[in-house]
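All protein chains but one are shown in place.
Residue numbering begins at 1 within each chain, and the chains themselves are lettered A, B and C in the order written.
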Amino acid sequence: MAEFEPKIVAFVCNWCTYAGADLTGTSRIKYAHNVRMIRLPCTGRIDFMLLLKAFARGADGVIVSGCHPGDCHYTAGNYHARRRWILFRQLLDFLGFDIRRLHFAWVSAAEGAKWAETVNSVVEEVRRLGPFQNYQQLARAGIE
Amino acid sequence: MSRIGVFLCHCGENIAGTVDPGKVVEAANRIPGVVHSVDYKYMCSDPGQNLIREAMRDKRLTGVVVAACSPRMHEPTFRRVCAESGLNPFLCEMANVREHCSWVHEKSELTTAKAIDLVRIMVEKAKRNRPLFPIKVPVTKTALVLGGGIAGIQASLDIANAGYKVLLVERDPSIGGHMAQLSETFPTLDCSQCILTPRMVEVAQHPNITLHTYSELESVDGFIGNFKVKIRKKARGIDEKLCTGCGVCAQKCPLKKIPSEFNAAMGMRTAIYTPFPQAVPNKPVIDKKRCTYYLKGKCKACEKACPAEAIRFDQPDEIIEVETGAIVCTTGFEVLSTEFFPEYGYGKPKDIITGLQFERLASASGPTLGAIRRPSDGKEPETVVFIACAGSRDPAKGIEYCSKICCMYTAKHAMLYKHKVHQGNAYVFYMDIRAGGKMYEEFVRRAIEEDGVKYIRGRVSRVYEQDGKLIVKGADTLLGAQPVEIEADLVVLATAMVANSGAEELAKKIHVSYDSYHFLAEAHPKLRPVETNTAGIFLAGACQAPRDIPETVAQASAAASKVAALFSADELSREPVIAVVHRTAPPIFSICEGCFMCEQACPFQAIEREEIKTRDGKLIKVVAKVNPGVCQGCGTCVALCRAKAIDLQGFTNEQVYAEVMAV
Amino acid sequence: MAQAKLLKNDSLKGLFAKLKASGRRILAPRGKPERILFEEVSSPEGMASKYIQTTLSAKSAVFPRCEELFQYRFEGKDVKIEDRQLDPPPTVIFGLRPCDASSFAVLNAVFSWDYQDAFFKSRLKNTAVIGISCRESDQYCFCTSVGGGPGDTKGSDILLTRQDSGDYLAEILTAKGQELVSLAPELFAPAPSAEKGKFLAQVPAHFEVKELSQKLPRLFDSGIWVEQSLRCLGCGACAFVCPTCVCFDIQDEADREAGSRLRCWDSCGFSLFTLHTSGHNPRSVQSQRWRQRLMHKFSYFPERLEVLGCVGCGRCARSCPADMNLLEHLQAIMEAP
Partner (left out) sequence: MDQLRKKARELLESGAVKTVIGYGQGSGKAVRAVFIRQPEQTEKLILDERCRQNLAVYLLKPEVKNLGKPAVVARLPVLRSILQLAAESQLADGQMVILGISPDGQLLDFASLKAVADYVSAQSLELPPPEREQLEQIEKKSPAERWNFWQEEFSRCVKCYACRASCPLCYCSRCAVECNQPQWISSASHARGNLEWHLVRAMHLAGRCVNCGDCARACPVGIPLNLLTRKLGEEVFKDFGLRAGTTPELKYALATFRPEDQEDFIR
């Protein structure tokens, strides 16, 4: 059978990571095709429920990325986001959710190469982990 | 039901080279809601744009998705195309199949499949787009300038000359700031006051400028274009209208031994005083903390002497309320005093002075009329040691930054001294010489080569008094850290430039942030150097970071041009990508519960409180309201809101959710 | 057709084995005393014995808490609906209390009122009930006030009554019951006596339910509802543990490829239950929802369906986080002017 191709959803901020990924393109740096990017103005806008929904939709891994601390276009959105992530990860872990499938990165508009590396390494790790059965099995459980 | 058109651009070979356009167009056609789907070699070209215009007309499109390059590249182009053809520009979305797909993957089925996904994701978003309209905010075309130093003066004049009203508020009795205290200015050695005072007078006389000296900012409310400002006009103790500025009061004042702030304590003043002869306005103030009448209730010498009967001991402070559209903050800096330095005797030795004090000694209008005489005994110093970086670039002292101007003014001081005392010795202890700037390096060279100033590279470990001399102990690191000891008559510390003691308080008053040194923070260190994170509030000069005069003036003009641009329209128009609070019919009115956590999280103070009342005025509940003039659209509040009562136009929950579900 | 037999306690094992062997699913009460639920079992081992009532009723056997009605797929721009052919596993519910057993009739009255609900019907058809009458009751029980009793046979296909010996007096009540017995006739010995009264709990009757039903409409505007519901938190615990609560909510869950339509339990205790899109809510406060709950069970049900919407199991009171005691409140209503 064909090798497992993980589905990765990336939530990125418009000003740093989205632009960074544009730079990856203009620099013609190749990376894994598995990622689908969703553009938001700021990491501060990224509701943790969106990450849940990505997994519900069948994502095997999720990347959340935005401006480095201090670089936020809106001065503090990423600081607020970071606090949310800290707690969200701890909660997921406490629930036994496999947090190796949820990745966070600061990727600036200048870090085209870093974006490619980030995607590639996440795809590789998730490929190793295999399909996210734990979550996908939830889809039908409890429906009679 | 949505009628979405999908337009796939080949971008020559850039996209078509790795993505199969036929497959994408075909797949797009199968997406529910898509009624039209075509590809073209260059969608951004005129023929390409026409494809969109025609389809919009013939297929009555309700939304457009252009699958091409990054929206950062051509979104404005295609939104314009929509707008021209009568479709709200915000109904147009771009799927980034070039930068995020064709350029970063090899030609393959998977790459085409990804392109299709990217298109589908944007179609699902576009189906939920709503027409949006730029936000209009009225503008009060009056600027408030805080601080009457050279930055404030320059900004005021530029704004006023652009034809707008200016309110210039200065804390001290006169405008002029530190520049008025300087003797000559590097690198040209022209007299500071000669170039400044005409500007001060111009400010005083300009029909568009209202000057409030001896006044301080009480509070600022409102937002860009619509600030409401309270200013406290401190009581001068005189009737400005009657006072002619003759100066008799000061002559009669019995208290003559008060250290003059203007002269940096190198000279004295009276209790009722005008800070310096060229002061603007040239009207005295009474120093209530020192005046005998205020302390003991008797004296009134000045009142008796005043020919204009202008003295008003019982004058109260006055609160002025004004509306302004923009605020320029030019509140300047302070220099460390000699008391800061244990190794230099905590400022006890009279003949250890700061650079600013030396400026007053060297100034023709100074207490010594420009003659260099040391404070202790008025004797002309034969040896003067200048110590650069006094406090600056010294993590141990908490001032890690370089104060930037010291290298230059120290060279200037040494030079001025040599010009006035030809046979004298001038030593400069320095760490590095930082003379970046037009004619700066040459200036320092002149000091060394033409005026024979002796530069010693090394820090001074200690200075102490010994029978009428100051012993300066240091090391010359260029001679293998060989100890150096100099017997000096005068030591001048190029003390660090630091933020005003009140900077933090001011920052809070005007809602701008400040850095760890309490200098006010710009919105972006490179691209928005004179703006702050609060729209409509600008910075210029040394309130932001150490600056010299040319930089300060340049910045002031930059800030002024920002203000002029803001005032050039009657309304300011802003991107409608902002947060909005949910509203609905009674009895709920809004699902917002008014917990106001968003208020705390908003980086821009854009969240206001709105009271919902019954017809007879009974309060039902208090809910959040987003001020469209202030909101920048980051969406932090949206993610924070538990009840989902706030949403972000252009990136609504419905849109983003649909995107995720389309992945 | 009822006939009495004797089922030895140690024959249960054999009975369960036979039931399983016949391809039936067995649901029996299990768990710790404070939380006993009907779970699928294959033998009587570990089955709960000393309990007044299970935490949840067995209604999910015929009315699941989340039931798929059909699925649909998006194919290009069309939607393809795939009807669901439900063929539920033949099920035996063992150890159901008489009150619960009688609750199926109430559910049935609703699901076959104006529309014959195929899902419910087929599940009910495939379900047999081996009830066990109550030797003990608690302060919350009031079956006898609502037409039931600790040994009531309504709704059971076989009703077991445990005797002091630990063996069971088995009343075979229906053809379904007969069918079960025929799987293991050897286990059902002739009963020396059909007398079970002395083994049953004493559950006093507290009110005359007909009077209650007649009185309720008059009290619609009474202040008693506010008074009683002040401490009600507005959760759905009472409805979801209730064997006769039947309200449901229809949910579509879909992504871009496919979706399914679900029927999920709902509760009239929720403010959302009656919320209109406009924002208007005809039952905007808890007292109105509390009134609705009681009116529905004790007035509208008998009026429209000729059944009572309550079997007196007392679960709602046992599980209420705010100690809303239904019996107590009904008594108060009886005494209300």
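Just so we're on the same page, contacts are C-beta pairs under 8 Å (C-beta built on N, C-alpha and C of every residue); 3 or more make two chains touch, one makes a residue touch a chain.
As the structure is a computational prediction, the values presented were derived from the model and not from experiment.
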* The chain left out here touches which displayed chains? -> A, B, C
* Asked: Any idea which of B:Glu380, B:Asp451, B:Glu593 or B:Glu610 touches the chain not displayed?
  -> B:Glu593
* Asked: Any idea which of C:Tyr51, C:Phe74, C:Phe199 or C:Phe270 touches the chain not displayed?
  -> C:Phe270
* Given the contact definition stated above, which residue among C:Leu6, C:Cys134, C:Ala239 or C:Cys268 touches the chain not shown here? -> C:Ala239
* Structure fact -> Even though one chain is not shown, chain C touches it at residues 34-35, 37, 55-56, 65-66, 138-140, 226, 229-231, 233-237, 239-241, 249, 251, 253, 262, 264-265, 267, 270-272, 285-287, 317, 319, 321-323, 325, 328
* When the complex is taken as a whole, what residues of chain B touch the one chain not shown? -> 588, 591, 593-598, 600-601, 622, 640, 642-645, 653-654, 657-658
* Structure fact -> Even though one chain is not shown, chain A touches it at residues 48-49, 52-53, 56, 69-70, 76, 79-80, 82-98, 103-106, 118, 134, 137-143
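To be clear about the criterion, only the chains that are shown with their structure count from here on.
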* To do: Quick one: label the inter-chain contact graph as line, ring, star, complete or other.
  => complete
* Dominant chain pairing [most C-beta pairs in contact] -> A-B
* CA centroid of chain A to CA centroid of chain B, Å -> 36
* Just how far, in Å, is the C-alpha centre of chain C from the one of chain B? -> 71
* To do: Please list all residues of chain C that touch 2 or more other chains.
  => 255
* Structure fact -> Multi-chain touching residues of chain B, meaning two or more other chains, are 661
* To do: Spell out the residues on chain A that touch chain C in their complex, using ranges where they run on.
  => 57-58, 142-144
* What does chain C use to touch chain A in their complex? -> 60, 64, 66-68, 255, 260, 262
* Touching residues on chain B, where the partner in the complex is chain A -> 70-73, 96, 98-101, 103-106, 108, 110-111, 113-114, 117-118, 121, 513, 523, 533, 577, 601, 603-604, 632-636, 638-640, 648, 651, 653, 656-657, 659-661, 663
